[in-house]
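All protein chains but one are shown in place.
Our next item is chain A:
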Amino acid sequence: MERRSILNSKIFKISRIYAFFMLLWAFPALAFCQPKADESKDKPFDPKEAIFEHIGDSHSWPVFGKIKISLPVILYTDKGLDIFMSNNLHEDAVYKGKNYNYILEKNKVKIADDNGKINETKKVWDFSITRNVASMWFAMIILLVVFGSVSRSYKKRAGKAPKGLQSVMEPLIVFVRDDVAIPNIGIKAAKFMPLLLTIFFFILLNNLLGLVPFFPGAYNLTGNIAVTLVLSFIILLVINFSANKYYWKHIFTPEIPLWLYIIMVPVELIGIISKPFALMIRLFANITAGHIIVLSLISLIFIFKTLAVSPASVLFVVFMDCIELLVAFLQAYIFTMLSALFIGMAVQEHH
């Protein structure tokens, strides 16, 4: 009876959401094939390279055209730390560091000898402040400043109606509390509110900044698998460390015939991982796909080498940006909502 009611309510909703996002995924896959197929015969412009340069990470922060902000490169090798600025690092020339000589290959730092020959046997741990790290810090500073000031105005105007920035943020905060946390977690929601709010606003702001086509936006942080990995890993930890005995009982001793344990327990154990894993993939794929579509559409102009394509291209880009704007909010919401749902499933009292 109880199982059926669960099936009817939450999981059914989740499956619908899954289906919806599967649809969203199908989209970019089609669009992505196009520029590849129409790849320019002339060598100079390679859309794949251009797109992946944007999607991926880099050691410097491009501002405008050739102007780039140098960022610290922090490398850990078997001889210790090596720190220098990224303007020293090149693809075609060796930089003599304290411990080794370094060269860039496909945006990755490698150890090389004096002639630029890459030594693959030596391992380099790259802890550089890359463009993504710098952008993330930029977004975090914005978050701290914005919510610091909002918090201050709450103190200043205690008990009064919200004003200015406060009145912009309050509906979002209240939305996360009343429509995301409380329906999914219940009375224990207050404990998880800081995490859910931080995740929501972190993803939302980075999604939105990622859509801004110029400095300091135009990065792909929430579409980076490392970032979504960290976020969903935090959720994984929170779920499993806040879980009560009913959660573990449901996993290890479900009320089913004994012979089904061989199937059910491994499935449930996989479920522990697969829930956050789905969060990771969903956010990563949605944001990356959106960026790829927009860049592919822009690339069309350069592929055909004619301005005639630009109206269509720009029109589609504007259309895609509108969708991306929606997706930015939607993904922040979905990530937070599903996190709340998973946490709620783990902390819910059995009844």
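Operating definition for what follows: a residue touches a chain if its C-beta (ideal position, glycine included) is under 8 Å from a C-beta of that chain, and two chains touch if they have at least 3 such contacts; residues count from 1.
Here is the rule we go by: contacts and distances are computed from a predicted model.
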One chain of this complex is not shown here; going by its UniProt record, which of these names is it: "Carboxylase", "Succinate dehydrogenase cytochrome b subunit", "Monosaccharide ABC transporter substrate-binding protein, CUT2 family" or "ATP synthase subunit b"?
"ATP synthase subunit b"
Out of A:I83, A:I118, A:M140 or A:A278, only one touches the absent chain, namely A:M140
For a quick check of understanding: of A:D46, A:E170 or A:D321, which residue touches the chain that isn't displayed?
A:E170
Using the definition of touch stated at the top, determine which of A:A93, A:I225 or A:L315 touches the missing chain.
A:I225
Among A:S60, A:S86, A:N101 or A:N132, the residue in touch with the chain that has been omitted:
A:N132
Logged for chain A, residues touching the omitted partner chain are 52, 55-57, 74, 106, 125-130, 132-133, 136-137, 140, 143-144, 147-148, 150-151, 154-155, 158-160, 169-170, 173-174, 177, 190, 193-195, 197-198, 202, 224-227, 229-231, 234, 284, 288
